[in-house]
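The structure's right below; bear with me while I get my questions together.
For this depiction, one protein chain was excluded, whereas all remaining protein chains were kept in their positions.
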Amino acid sequence: MKRLIPVLITSIVGTVLVFSVFFPMAETWGEDFSLFFDIIAVFAFFLGGGNLVRVHLIKVLNKKGDWKFSIVTLIAFAITLTAGLFKFGSVDIAASVTAEGTWMQTIFNNIIAPLSSTMYALLAFFVASASYRAFRAKNREATILLIAAFIILLGRTPLGMFMTGWIPEWFSIAQIPNLAVWIMNGPNLAGQRAILIGVGLGVVAMSLRLILGMDRTYLGSDHD
Amino acid sequence: MLKHIIMLVLMVGLMTAVGWAQEEGTATDSVVQQTLAAPPTNVQAFDTPNDNGHSITIEWDISADDGQGLNNVVKYLILRSATPDGQFAEIGAATPGATTFKNSGVKDDEDPNYFPRETDFYYTVSAVTADGGAESEVVGPVRGEGQFFDTRNGPVLVGCLLFTIFTIFFIRKAKSGAKLYIRPLAGIDAVDEAIGRATEMGKPILYILGLGSAADIATIASFTILGRVAKKVAEYQTSLIVPCYDPIVMTVAQETVKTGYYDAGRPDAYNEDDVFFLTNQQFAYVGGVNGIMVRQKPATNFYLGKFYAESLIMAETGSSAGAIQISGTDEVTQIPFFVVACDYTLIGEELYAASAYLGGDPTLLGTLKGQDWAKAGVIISIILGIIAAVTGQTWFTELFHVGN
Amino acid sequence: MRKAPIIITAVVAALFVLSWLLKSNGAVVDENSMSAISQGFWITLSAFLTLAVMSFLYQDNPFYKFAEHLYVGVSAAYWMCMGFWTTLVGNLVPRLSEGLSNWFEVPYVGFKPHFIIPLVFGFLLLMRLSPKGGWISRWSLAFIVGTTAGLNLPRFLSSDFISQISATFMPLLVNWQGIGSFFSDFSLSASGQFIGILSNLVVFLGVFCGIIYFFFSKEHKGAFGVASRFGIWILMITFGASFGYTVMGRISLLVGRLTFIMGDWLGLIS
Partner (left out) sequence: MTNIGLYFSIGIIVIGLLAILRYSLKGKDIDRRIIFLFMFITVASSLLFKMEFPEKPTLIVKKVFNKIENLPEGSRILISFDFDPAMKPEVMPMANAFVRHCMVKKHKLYIMTLWATGQALMLESIEEVLKPEFPDAVYGEDYTSLGFKAGGVGVLNVIITDFRKMYATDEHGTPLDEIPLFAEVTSAKDMDLILPIGGGAPGPKEWILFVGDPGKVPIAPGLAAVVAPLIYPYYPKQAIGLLGGVKGAAEYESELLRNYDQFKDMDTPALSMMGPQTMAHIVIIAFIIIGNITYFRKRRMNDNA
């Protein structure tokens, strides 16, 4: 019983959505189910928040590991949630949560924005160290990879034109920027397409298994 | 098998019934004649094909004074009425040079933008100049009707059915015990080797399931491989660390590891705390994993599942900590980083294949076979398609045409 | 040795206050924006957080941990608030309750009883937070999985499969004008036939051999092995190209952050 109902739900929802693509009369159903999905997705954010609070509360209560930092998380969470749910600083209840002058806007611009963009900016450093450490011509495959990366790196900057700009127009394919464009449109496109077709098929097959109720891994075990 | 067919048939029945039980509606009206520009000619109004019935398409030939003649047309107005001689109301405009307009609306009859189905309408198109409009003859009655099947999606439906048949056929074959050959993959041999290395060094093995949810195909493939790794780990008596990103993934992973230890005959060695929830924030998760790599120095790192920008940070930190790394993901943007920073990488679909190969589950093996057949179909189609393109046989390309 | 962390924290705190004071002094104030003091505070905080995250490059440290934990808390709450106001208030309330719609000032659409379904599933999902009721949240999970599967199946089949196949149907010979012109123009322009034909050939062979590489039912030997070998080379070019291409993106993120630190905060660049 505990497994049959969820499998049935998956099958029904999946089938309705598939049918709504082929049969225009079922369009409304497709729309409604998509809307249901969006609404449940918001509850998933709530679940994430709830989980976060639980994990960090347990840490603080047990004084485990970095429990002092967990207090930071809990306080930050509580303040942001209050500011957002009550729209502090907003003139009008219908205005958007991050409208000009709201607390949420301040939090977003001065905490979320610098933190998330700096986290990503760290990648610039890691890309550099990976280029140094890993781009080595160890074998034929690695060498091909290295050369392709090298040409694109050169071709995406004015340096490429500077180095090979003297090559005459009729042989302009040998100019590095042009070569870079050609690699993107030729071999890269082919490789991406081969992967895309394969992965696309995998997604289709997986979806099919789920809708037909043949794959229940996502439900976990019977006892929890 | 029978269950699935019954379910499908029931669904078809249900959907068809719903399709027929939909709403009806009402309409509005006008007619004037003026002679400032030549009116548009050959006006036609017809039910928009392949839709739900809430729209009508109008087509016309441009006015003789649009872009030629007096060249004074500034726009076309499309007017609609419920009766041929009633009040015509403006319902939309088109730019000069345009020859088609779609009069469509919303399905919800409480919405002001409602467009009723199966209701007669009359249309006229007016060529508007600075001094006024010149209307064409009135066309109609025409009514919007919902089509049962969207023919533009014919190829998709055929593809869907063919693929379903292939897959079910091979799954049944696999379940009936037929041996389905899958070629060995380089990354798979490396798995056992890497576990052996960790044992020799007396260091733990780190297994990362990625950022995917339990419903992601990559995560599901990773569970199967995790089961196999757990079994080996139990046999070799090494330790395993599995930090999770998603609470649901964690519960499934715990089951998987536990089963692996049971299969190896060492259930007592299983420790529930080896598989734990870290956090579900991307960079916080990376921070946590990096901490484990730096402090516990695992000998082998597995990254199998769905990965995003964090892939390179983890793989770089892992390799600077001196671990052997095996990775695999179907997230195409991250494959290059794994290829560069790891010792072995399962590229895209290879991850699915590895899980079918290691797990031996007939459902997975069967789907993999189905996919291979579909790929054979792709290769044949591409060759035929190129021959068709060279010889100018456009009908073949049309077979694959999706959409309008 | 215990003194070092205290000294470092004190120095950072002092610098923070100094920057706050300096930035408050120079802040531009108009009637709409906040006071100079709070402007100074926020810009200093942003800079502090940026540097705290960057300090991770040297090694893990308490400042980084602080920033990380702050981020986790704030972003979880941010997504919850956005979801609440835009989707629950925006799409669910107007279909269930007229009173609440008026209260939130959203236009009431009319009572749609079937919209109780997502509400119920949503609450079932939250049951996962309780130790005993976890199993019932699977119903909601099943709904999410079903929707994803149902949306993906036809779309991936159509866009990533059928359309990709037909996109590969290219005439290998493009406007052939004789062997002379074929070998005289090696440019990327439309007139360069050599490159046009070469591109089409590479795309065809690349897709063909790439798919052969991903063919698992047959051992890669003989002609099949050669094709699969070529396939992996094409894949390697793809990965190299992607890597090279991505470098640019990663650097722009760093440029963005440094522009903030050196421009907005330190005022070194305009």
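For reference, chains read A, B and C in written order, and residue numbers begin at 1 within each chain.
Going forward, a residue touches a chain if its C-beta (ideal position, glycine included) is under 8 Å from a C-beta of that chain, and two chains touch if they have at least 3 such contacts.
Keep in mind that this is a model prediction, so the values were computed, not measured.
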_Partners of the unshown chain among those that are drawn_ = A, B, C
*Where the complex has a chain not shown, which of C:19, C:44, C:140 or C:163 is the residue touching it?*
C:163
*asked:* Going by the contact rule already stated, which one of A:7, A:25 or A:127 would touch the omitted chain in the full complex?
replied: A:127
*Just the residue numbers, please: which parts of subunit B touch the chain that's not shown?*
52, 55, 92-93, 95, 97, 102, 104-108, 111-113, 115, 308-309, 316, 320, 332-333, 402-404
*Where does subunit A touch the missing chain, residue by residue?*
17, 21, 27, 30-31, 34-35, 37-38, 41-42, 45, 92, 94-100, 105, 108-109, 112-114, 116-117, 119-121, 124-125, 127-129, 131-138, 146, 149-150, 153-154, 156-159, 181, 184-185, 188-189, 192-193, 196
*asked:* Considering the whole complex, not just the chains shown, which residues of subunit C touch the missing one?
replied: 57-58, 78-79, 82-83, 86-87, 90-91, 94, 105-107, 109, 147, 151, 155-156, 158-160, 163-164, 167, 238, 241-242, 245-259, 262, 268-269
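Simple rule for what comes next: only the chains that are shown with their structure count from here on.
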*Once you've mapped the touching chain pairs, tell me: line, ring, star, complete or other?*
complete
*asked:* With contacts counted as defined, which of the two, B-C or A-C, has more C-beta pairs across the interface?
replied: A-C
*Would you kindly tell me how far, in whole Å, the mean C-alpha position of subunit C lies from that of subunit B?*
17
*Quick one: which residues in subunit B touch 2 or more of the other chains?*
153, 156, 160, 163, 214-215, 247-248, 279, 283, 335, 337, 339-340, 347-349, 374-375, 378
*asked:* If I count partner chains per residue in subunit A, which residues reach a count of at least 2?
replied: 11-12, 15-16, 18, 21-22, 48, 51-52, 116, 119-120, 122-123, 127, 145, 192, 195-199, 201, 203-204, 206, 208, 210, 218, 220, 224
*Enumerate the contact residues on subunit B facing subunit C in the complex.*
108, 110, 153, 155-156, 159-160, 163, 180-183, 214-215, 247-248, 279, 281, 283-284, 287, 290-291, 294, 333, 335-337, 339-340, 347-350, 353, 368-369, 372, 374-376, 378-379, 381-383, 385-386, 388-390, 396-397, 400-403
_Of subunit C, residues touching subunit B in the complex_ = 56, 60, 64-65, 68-69, 71-72, 75-76, 109-110, 128, 141, 144-145, 148-149, 153-154, 157-159, 161-163, 165-166, 168-173, 204, 207-208, 211-212, 214-220, 235-236, 238-240, 242-243, 246
_Footprint of subunit B on subunit A - complex, ascending_ = 11-12, 15-16, 18-19, 21-29, 48, 51-52, 55, 116, 119-120, 122-123, 126-127, 129-130, 133-135, 145, 192, 195-199, 201-206, 208-210, 212-215, 217-218, 220-221, 224
